[in-house]
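Removed from the display is one protein chain of the complex; every other protein chain stays in position.
Should a chain be cited, it is by its letter among A and B, assigned in written order, with residues numbered from 1 in that chain.
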Amino acid sequence: MSGPWISVKNTKKAFLGVFLAALAFFQLFPLLWVFNYSLQKTGDLFGPAFFTLPAVPQWNNYVRAFVDGKILQSSINSVIIVVSAVALTTVLAFCIAYACTRMSWKLRKWVLGFVSLGMVIPIHVTLLPNFIWFGLFGLIDTHLSLIIPYVAFQISFSTLVIAAQLQSVPLAMEESAFMDGASYRSILPRIIAPMVSPAIVTAMISTFLSDWNEFIMANTYLASDDKRTLPFSIIRFQGQYASDYAVQFACMVLVAVPALIIFFLFSKWIMAGVSAGAVKG
Amino acid sequence: MKKFVAALGVAVLLTAGVGAQTKVSLKVGDNLPDRTSGMGLVFDTINSEFKAANPGVDIAVESYPDQPWQEKVKIYVAAKQLPDINKFWSFPGMFMPLIDANLVQALDKPAFDKLGYMPGALESNVYGGKLYGLPLTADGWVIYYNKKLFKDAGVAVPKTYDDLIASVAKFKAKGIIPAVTDGKDAWPLVITWDALTEKVNGDFSRTQAAFDRKAKFTDPDFVKGATLLQGLVKSGFFAEDLMVSDYGASRNLFGQGKAAMYVMGTWEVGLGADKNFSADFLANVDAFKFPTVAGGKGKADDFMAWFGGNIFVNATGKNAATGVKYLEFLAKRWPALAWEKQAGYPAQKVTARPTDTALAKTLLAIGGEAKMTSDGPPSTDRSDAQFKDDIQKAAGELCALIITPEQFCAKIEAAAAKAFARK
Partner (left out) sequence: MKRLFNNKPVIAALVLPGILVMVFAMIIPIGFSVYYSLTNWAGIGAFKWVGFDNYVEILTSDSTFWRSLTNVAILIVVTVFLQNPVAFALAALLARIKPRWSRFFRTIYFIPAVLSVVVITALWTNIMNPSFGILNKFLSLFSTDPVTTSWLGKPATALGSVIWIIVWQGFGWALLFFYSGLMTVPAELEEAAKIDGAGWWMTYTRVILPYLFPIISAVVVIDVISSLKQMEIIFLSTGGGPGDLTQFTAVYLYQKAFVASQYGYGNGLSILFVIVAVGLTLVVQRLFRTEGEVA
């Protein structure tokens, strides 16, 4: 049966669709803009033309990014450092979150507070002291020199997120497992962790995104060319005064692509993760 | 037994031989991450040549942009791990702390005197009677311009400040931005103020006198300079986005033929050969001397020029001797290579080549015709980092039209007094 109310409903739907699509374009635009710029000649950037397609796409910018930017070597370093940091951060955060929310001891609220307030420490003032301090242990210019501070700075947010979701898991879980004679070593990874997997995945994604793009500590604690991480490839195209901007943009695209891929792959879990994680505050 | 002793002897000889061939690993730190063009390429070329001439030496380079490199140097100094060779700056505020900490290797000045350095170049790196670093480039303040845009707007090459102001209306009528510079970083604005002040008072030494507290920054000549600078902004000489336009953006605007003039230093000699810009631009880019001021004592051939960048050897490193050898090698190869690649304006004399661009020839001429050059770096670099921060901020406020020229000078005066007290 057709009638006025169905066509109203359809116009509403159409209007909604247009609105959402416009917004989507608005959010998608930065990516298109960077990609477009990465295919131009450096001299053509930052000019009056906001978004003109390049006359001749300079794919050479990407070749240069790979070769002169040493993308491959930097990627290997980044992957080693970031994967280690993410794994370590998540495991340690989970352990602390568990101990502070589900075990009973006097200091648990203080420890949880201490760990989560780590989020407010500014990175810049830790650079010089850490350079000297890490140097005492021979850590400078090694992968560990980044893995350790990356973990330290990301553990706060991860702990918070996981702790929040842990609070909604009934204590009965452990109790029945203990009844069956299991120990903590098997309960934590096999029973509890899967129950808060959305929060764990959320923490991993957030840690990954922060560590992947990090360059301040990478500049400070590394020295050798062959240890550089991916964000440094952009710097390789900076001259003393002017720089090769188009190639820098190509590097930015190459740095952003893995992050976007990871996000797309895991977005399914993030949605569920953030929800359960945030419910109990 | 004899055989054994003989074998042992051979072994000893061999190991001694091996020991003598152990590579010296020279660590270099600089602010040239891009090694595929410009100065980075020149340095890489020199490094390869040096390694070829000295087989026992290996060179490892660590590069960052300016600000991160300065921070890393401080960190290295604190951790006692400064590289063997450092590309740095000769400004007293930056260089003296290193010299005072006995980190800089003194060099034999007579050895370098014969290598064609311009007058004042080596002296800019002499402290306490000793030569500590080698200057690399001569930095002078000029105005680049686009001949075609000038023709389109019917503007002749400006000789005075009033010419600059008069050209604004003509350029704007044609939809051309009169001039651009890096307003975001503010130091080009300070240098322009220095240049204008000298055109007013005809005396480069006034600035140092003010720093030494023998004159005041609130004196009329400094205020006039600031008024003229703000006048440029108010008249629309600079683009609307002056204060947010950074180095690359302003340079590109000029290179794309959207702005008629680019107020910058002689290190941009490479503009005439930059393949990133159109052939049209390359054929039309040139430069002219910084204009005089009507009623001012400064002449056209008073050249605001200094020697900013330098390179020094870490005196406390174990490769100091090799480092000095490297510097001697560099001094011989640098001017020809740098000029050939149009990477900058060398601090040593070069002769114009037939293949030089019109721009390069003009800049050489400006340098050659200079009758008087400044007695030191721009105001930003005559004191410590804190003063530099203060003056750059004040210049930003002046050109954002937030404060008056009188207030600007008062702020500089206060900052200079504080800096003097800190010494």
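Keep in mind that, in the parts below, a contact is a pair of C-beta atoms (placed from the backbone, for glycine too) under 8 Å apart; a residue touches a chain by one contact, two chains touch by 3 or more.
Since this is a predicted model, take the numbers as computed values, not measurements.
Chemist: Just list which of the chains on display the missing one touches.
Modeler: A, B
Chemist: Going by the contact rule already stated, which one of B:Lys184, B:Lys325 or B:Lys341 would touch the omitted chain in the full complex?
Modeler: From the options B:Lys184, B:Lys325 or B:Lys341, the contact with the absent chain belongs to B:Lys184.
Chemist: Just checking the interface: what residues of subunit B touch the absent partner chain?
Modeler: Answer for subunit B: residues 67, 70-71, 73-74, 77-78, 97-98, 100-101, 177, 184, 239-244, 384-386, 388-389, 393, 396-397, 400, 402 touch the chain left out.
Chemist: Name every residue on subunit A in touch with the hidden partner chain.
Modeler: Subunit A touches the chain not shown through residues 16, 20, 23-24, 27-31, 33-34, 46-50, 92-93, 95-96, 98-105, 109-122, 124-130, 133, 148-149, 151-153, 155, 159-160, 164, 167, 174-175, 178, 184, 209, 213, 231, 234, 252, 255-256, 259-260, 263-264, 267-268, 270-276, 278-281.
Everything below uses one rule, namely that only the chains that are shown with their structure count from here on.
Chemist: Find the geometric centre of each of subunit A and subunit B from their Cα atoms only, then give the gap between the two centres in Å, rounded to an integer.
Modeler: Each chain's C-alpha centroid was found; their separation is 39 Å.
Chemist: Give the list of subunit A residues in touch with subunit B in this complex.
Modeler: 41-48, 64, 68, 127-128, 131-132, 135, 219-220, 223-225, 235-245
Chemist: Applying the document's contact rule, which stretches of subunit B touch subunit A when the two form their complex?
Modeler: 31-40, 60-62, 64-66, 68, 71-72, 74-75, 78-79, 81, 247-249, 251-253, 255-256, 258, 267-268, 274, 276-278
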